[in-house]
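Only a single protein chain was left out; the remaining protein chains are all shown in position.
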Amino acid sequence: MLKTFFYSFLIYWKGTDKLYDYIIIGAGVIGSNIARELCRYQTKVLVLDKENDVANVQSLANSAIVHSGHNPEPGSLKARLSVWGNLLYEQMEEELGIPLLKTGAYVVAHNHHEEQELDKLAELARINQVPEFSILNYEEALLDEPNLSKTVTKVLSLPTTKVTYPWEVAFAAMENAIKNGVEFRKNALVTKIRKVGNVFYVTVNNNQEYQSKYLINAAGVASDDIAGMIEKKVPYTIKGRKGEYFVLDKRVKGFVNHVLYPLPTELGKGVLITPQFHGEILLGPNSLEVKDKYHPTTSYEGLTYVKENAALLADNIPINQIIRSFAGIRSTSDYDDFYIKESLEVKGFYHLGGIDSPGLTACFAIAKYLVEEVMNVGEIYSIDPNFDPLRKKKVLFNRLSLTEKKDLLLKEPLYGNIICKCEKITEKEILDAMHGPLGSNTIKGIKKRTRAGAGLCQGGYCEEKIIKMIAKEFNISPLEIAYDKEETKLFVAETKVKP
Amino acid sequence: MTKEFICIVCPRGCHVLVDDAGNISGNQCKRGETYVKNEMTNPKRVVTTTVRTVFEEIPRASVKTLEAIPKGLIYQAMDLINQVVITKEMKIGEVVIENILNTGVNVVLTKEIKRKEVK
Partner (left out) sequence: MIKEIVVIGGGASGLAAAIAAKKKNKDVLLIEREAELGGILNQCIHNGFGLEVFKEEYTGPEYAYKFIEEFNSLDIEYLLNATVIKLDKVDDIFIITLSSEKLGLSEIKAKAVVISSGCYERTRGQITMPGDRPRGVITAGSAQRYLNINGFLVGKKVFILGSGDIGLIMARRMHLEGAEVLGVAEIMPYSNGLNRNIVQCLNDFDIPLYLSHTVTNVESDEFKRLKAITIQEVDSRFNPIKGTEKHFSVDTLLLSIGLIPDITLLDDFDIDVDPKTKSAKINQAYETTVNGLFICGNSLQVHDLVDNVSKESSRAGTSAADYIDGLVTSRQKIKIIPKENILYVAPQYLDFGWSFKELIISFRSSKKLEKAAIKIYQGEKLVYQKRRTFIVPAEMEQVSFPYSELSKDEDLRVELEEL
């Protein structure tokens, strides 16, 4: 008892020396972008995430699509923020160096009934002000998509649909936020929230407390649990829906050029075929409500469903080129739109609930909407004249032209040393991923930043080399190196008796 | 009753049969017969493992027992080999433990320990 008292006293003492203006819980694509938007004003911001990296749950495993906004109910936040968000991607490609693959999309119909549904969808696209959409017949669609299933009769073409690289969206926003003064703490699980007077007290890992004037709940899948720490009645419940996927190796690049959608159902956009920024192709997802929203797993049934349904979109899918399967989770809620509002119970507490698809599409718009229209930050804090919106684009060495490569190599010979042979990632790129404001010393962190280990051999060749690099750069034993969370150490013991 | 052995002398892995009278068949070479006879009386195995070195770039070096040793001694042999530390450059075949567990068999290096020259 006395010990507990003494301990909490220590925490109080530690906590009181800083009062943040905003604490954001969650560092996915949403939390990271809100942090960055807040930098436009003279604010002190802290971001907390329970994971050992940004973008590690919903932002980690998804289709990577920037949808056109054709699908959501007209007048909904989802409709407005996805059309706006889609536009913002083009701007962010310039400002933050966000990867964008301008694929366009085809929504396909197979028969008369589906063609009627397709027409209704086109009408939604018109109302939602989706640019440049059109209806194509099978022959027209086939010109740009030679592997389109022969069973397709008509398609809705959505040229503004594109594909991004979700991890880089979060890295870019958070790196830029940190550069503009935001503090980020990883491995910080929020365990308690209280509000005393006008101050929020946020306890992390049961042993440390942070204080802020406002609190933003961008905790994704956990957002209802987080809200439950401070609200008696949380206005929504997250019903996790998992989505299972296959990844086809980048050797199949060009098998499809557009994002291929079936007609949407109540469960979502259905099983898609999606070309990825780095050349791979995703098949999936299915959509299944799961009991344990923190543990999406793959299943025979789920993956079989994905294969069968993908086959309705394209013929002769090269499934022998599958290099990975995975399951992601959507934080679908029982509220049928994004829930982006101030708490009805607790003033200064803001919800970002039910941000499932098109959350990635809308992330930049969601951040702006929250900051400008929901929180009206401009009325509370003055503009920060020193805000620098620009972030340098990451060097993707393998994508440079031969001349660019040779020029860079003169300055930096480590670009010559290939560490990941499948994705052709160089020693310099991996070193860069270890250092800098969002540097990582985990295998997964480096994979997310560079793609080393994401290819054909799934790290079988390069993981050992990366371990050696981490050990050297951070001066630690390989025994201390983790795959992701600190507890996921790569090795359990060293062999042989220590002399 | 006929007993079946899989000969492990070479990767061919002959299925060798021994009948009640002790007649051996199925082996494609003489060594198979010797193997089965030993296997019935005193089975032996070559132990291959590693030893620690003091060199950062070669943290472990591989070793083997030059001949097979009795199967029952494998764990004891491992305990002894695990304590060896190589502190100097050595060649393949050099002895790291002489006459291990009085078997008359030496443990030798199977990898040259040579520090990389800086060119």
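Which chain is which? They are A and B, in the order written, and residues in each are numbered from 1.
We take it that a contact is a pair of C-beta atoms (placed from the backbone, for glycine too) under 8 Å apart; a residue touches a chain by one contact, two chains touch by 3 or more.
Nothing here was measured: the structure is a model prediction, and the numbers come from that model.
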item	value
Omitted-chain contact residue, chosen from A:V66, A:L215, A:L303 or A:C363	A:L303
Residues of chain A (touch criterion as defined above) contacting the omitted chain	247, 251, 295, 297-300, 302-303, 320, 322-327, 402, 405-406, 409-410, 413-418, 421-422, 424, 426-427, 456-461, 463-464, 467, 478-479, 483-485, 487-488, 490-496
Chain B residues that touch the omitted chain in the full complex	6-11, 13-15, 45-50, 52, 59-60, 62, 64, 71, 74-75, 78, 92, 110-112, 116
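Convention: only the chains that are shown with their structure count from here on.
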item	value
Centroid distance [mean C-alpha coordinates] between chain B and chain A, Å	52
Parts of chain B lying in touch with chain A, wherever the complex brings them together	50-52, 60, 82-83, 85
Residue numbers on chain A that touch chain B, as the complex places them	495-497, 499
